[in-house]
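Every protein chain except one is present and positioned as in the full complex.
Let's look at chain A:
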Amino acid sequence: MALENPLLPYIATITKVIDETPDVKTFQMVFDDPEVFEVFKQKPGQVAQISIFGVGEATISITSSPTRTGMLEFSIKKVGRLTSVIHQMGPGMKVGIRGPYGNHFPYDMMKGKDLLFIGGGIGLAPLRSLIDFVLAPENRQDYGKVEILYGARSAADLCFKYDLFDNWPKKPGTKVYVTIDRPEEGWDGHVGFVPAYLEEINPNPENKVTITCGPPIMIKFVLQALEKMGYSEDQVVTTLELKMKCGIGKCGRCNIGSKFVCVDGPVFTLRELKKLPPEF
């Protein structure tokens, strides 16, 4: 049922909408045909095409960990036509989902290692799929210490506040660092950009893998900072965001050199990234 027509979406229903920030909402969705869950089987870091029928499709990273079964979560920032429409939608409404697409975070390679997540803004959405995967009881013993460094423009712009302040810090062997770009009233946490905070924390690269996602400018400076701290190219994992339409390597839109981000990415190590032309 999955492969007969990969361009045909499965129908799904929105079951819950969580307001994250003024322009980000998390949508929980279930497939109308429960058997679809049996074939969908996403891995952390993969993306899907979300359809609003009559409007179109957009590529959205899957926010929920595959360890949470029976539903999918997508955290969507209102930036364009389709995302503005979905922000008007609520529980009970129907959407389309096709996927999962792309490669995934190399969670097997990460086994036995400490993990440092570095996210900015909506860039925490794809990281969250891996964070929750790693912190899930059935996988936790496979990984070492987990550190999460996350920043947003303001306190109101922090996504997943319930995870950042309640959920993740309480998990054993986990530390969460949160920063906002500029000082504001009522905020007694860290202030400053993510790359600068990273240099301040100066995490030891030994036996560690870092996983980064955020705006292109943040990624650029984070990668520079990590190299300066002595992280090797294989210890640095990031995800790229490019415009994608078909998701299956045919429409020709998301190529970087001879790679298509929708099938060869979105996850790349810094070593792989350096082999690509700088068009992202």
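Methods note: contacts are C-beta pairs under 8 Å (C-beta built on N, C-alpha and C of every residue); 3 or more make two chains touch, one makes a residue touch a chain; residues count from 1.
Just so it is clear, contacts and distances are computed from a predicted model.
> One chain isn't displayed here; going by UniProt, is it "Sulfite reductase", "histidine kinase", "Carbohydrate ABC transporter membrane protein 1 (CUT1 family)" or "Extracellular protein"?
The chain we cannot see is, by its UniProt record, "Sulfite reductase".
> Looking at the full complex, which residue from A:39, A:55 or A:109 touches the chain that isn't shown here?
Touching the chain that is not displayed is residue A:55.
> So which of A:17, A:30 or A:263 would be touching the chain we can't see?
Checking each option in A:17, A:30 or A:263, the one touching the absent chain turns out to be A:263.
> Kindly state which of the options A:11, A:30 or A:155 is in contact with the chain not pictured.
Going through A:11, A:30 or A:155 one by one, A:11 is the residue touching the chain not shown.
> Mind listing the chain A residues that contact the chain we can't see here?
Against the left-out chain, chain A lists 3-9, 11, 51-58, 77, 79-83, 89, 92-96, 216, 241-243, 245-246, 248-258, 263, 277-280.
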